[in-house]
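Complex shown without one protein chain; remaining protein chains in place.
Chains: A and B, in written order; residue numbering restarts at 1 for each.
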Amino acid sequence: MALLAVAMMAGACGSSSSKSKASGTVASQLVMGGPPECATRSTCLAGLEQIYGLHFKDFKPLDAGGPLTKTALKNGDIQVARLFTSDEAISIDNFVVLNDDKHFQLAGNIVPVIRTAKATSDVKSVLNKVSKALTTADLMNLNKSLDIDKQEPVDVAAKYVKDKGLAGSATGGSKGSITIGSANFSENEMLADVYADALKGAGYSVSVKAKLGSREVVEPALESGQIDLVPEYAGNYLSFLDTTVGALALDQTVSKLQALAATKGLTVLDASPASDADAIAVAKATADKYHLSKISDLGKSA
Amino acid sequence: MVHFLSQLAGWFTNGDHWQGSGGVPHRVIEHLSMSGAAMLAALVLALPVSLVLGHTGRGGFLAINISNIGRAVPSFAILVLGEQVLGIGAKPAFVALVALAVPPIVTNTYTAIRQVDPDLRDAARGMGMTGGQILRRVEWPVAVPLIFAGIRTAGVQVVATATLAAVIAWGGLGRYIIDGIAQRDHIQVFAGALLVVVLSALTEVGLGTLQRAVTPAGLRKARLRPAAAEHREIVVVAA
Partner (left out) sequence: MPETWWQLGAAGLPSGQPWVQWQWVHRHPAIIYHALREHVVLTGLAVGIGLAIALPLGVLAWRWRRLETPVLGFTGAIYTVPSLALFALLIPVTGLSRTTSEIGLVGYTLLILVRNILTGLEGVPAEVRDAAAGMGFSPLRQLIRVELPIALPAIVAGVRIATVTTIGLVTVTALIGQGGLGQLINDGLVNDFRTKVVVGTVLSVALAAVIDAALVGAERLATPWDRARAREG
């Protein structure tokens, strides 16, 4: 295994970046993990640096709140993780979600975003009906089926739609066609399938382009018309379109989002009570060790 | 196009990209040392065994076909299977890369020793050499060019597949490509790809020079064919 040590030593060079000016803080002793796009997002690492003034020891690109990140957090390979608030692992694995005291995260309520050209009043009412029925508790249960029971998003969605009676029984797709896209995590895939089933049951012909990628990939596809509809998250989407926006109440978030989206030919529909925001989480042991309950605690001296 | 090129130049001239654990020097060293370590491990595992097998003529079926079988399994699959068994990061990447390097070394080494002119072996035996002496003083020198062809194939493959290992949360130069795709930062993607191209080309040239250096002048051909990247062709690149 001496050879592995060689490979390891190579990895050991330069453990901190030039940005690590705030040494001596709790954060400077911790490694953060999240999806690769986290590094540049104002709702993720970039925001933590700018708004909270936090500089971590290192950042590991892993996945979007998926098994790689969660396992790394459990194993202590990373100490801080970007997860999702609707993740069932938070309660099951005893992670502690740090309170966003400086409000750099906006409301994570689910909103369907659809190209205005396809947003007929019938389509809107079908979609809004679904959004209204979704709750955060539902999301957690659905995520459990996806992550732990390894069920397919399309099956989980079909069952949910059936149980909640969200779809009519129309077939044939005569009312028109819609293409739905989803991002590269299973909750979003499942939501896309839920909306798809509802629209199909209402008589539309629906095709789903799943797992397109991160929002950085999905959003341009929506703007260019490759897809017509995406299940989005109000706050994150707004931050993505306007990185300067600060914390806002839900209704302000949605109305700002609607205004911005309209300039791109997109319509933002009603926000669902179900919310899934980014969560900055640590393992319970880390929270106890450094007395962490809110994000700014990471900026205290260690 | 000009705009793209100027942005690309900007990426390479950005000081941040040359510092720290995400900087180019670190990633290059990471990539090379992992590749080197995997190659060394593969040589230690495969070379002695294949030399003996070739010398005794045993295990031929396995030695020759291991490359065929190995070639049929996609490198991407080997990496992910490694991750399923060993988790993420350097450990599964290392094991997967060793697994990729072994077949070309085995097949080429075995074939190289087997192809030694039987008359030479007979003559050596006639002179009273032991088996070990025959292997060391007769078979090995003749077989060296072809053995090094296998090492070259393996080395190029390893450097290439180390690029892919970024998907199981390892580092290396592939990191720029994977992260760039996620961040939709096409400049980063392209910059990473360029770095990989340069490193692969240097590896190919370096190992090619090494192979030519150990090949006796009479056996050299004007043009040695390029070894496979991670495409893992069947191996016997002629000396």
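Simple rule for what comes next: contacts are C-beta pairs under 8 Å (C-beta built on N, C-alpha and C of every residue); 3 or more make two chains touch, one makes a residue touch a chain.
The structure displayed is predicted, hence computed values, not measured ones.
From the options B:A9, B:V44, B:L62 or B:A77, the residue with contact to the unseen chain in the full assembly is B:A77.
For the chain missing from the display, the contacting residue among B:A9, B:V44, B:M127 or B:A201 is B:A201, taking the whole complex into account.
The chain omitted from view is touched by exactly one of A:S86, A:S131 or A:S186, namely A:S186. The chain not shown here touches chain A at positions 4, 7-9, 11-12, 15, 31, 57-58, 60, 63, 66-68, 71-72, 75, 77-78, 146-147, 150, 152, 184, 186, 211-213, 217. Chain B residues in contact with the hidden partner, per the touch definition given at the top, are 4, 30, 71-77, 80-81, 83-92, 156, 159-161, 163-164, 167-171, 174, 177-178, 180-181, 186, 189-190, 192-194, 196-197, 200-201, 204, 223, 225-234.
Basically, only the chains that are shown with their structure count from here on.
For this pair, chain A with chain B, the centres built from the Cα atoms lie 39 Å apart.
Contact residues on chain A toward chain B in their complex (touch as defined above): 3-4, 6-11, 13-18, 35-37, 39-40, 58-63, 68, 71-72, 75, 77, 213-214, 216-217, 220. Partner chain A is touched in their complex by these residues of chain B: 15-16, 19-23, 25-26, 29-30, 32-34, 36-38, 40-41, 87-91, 94, 169, 171, 175, 178-179, 181-185.
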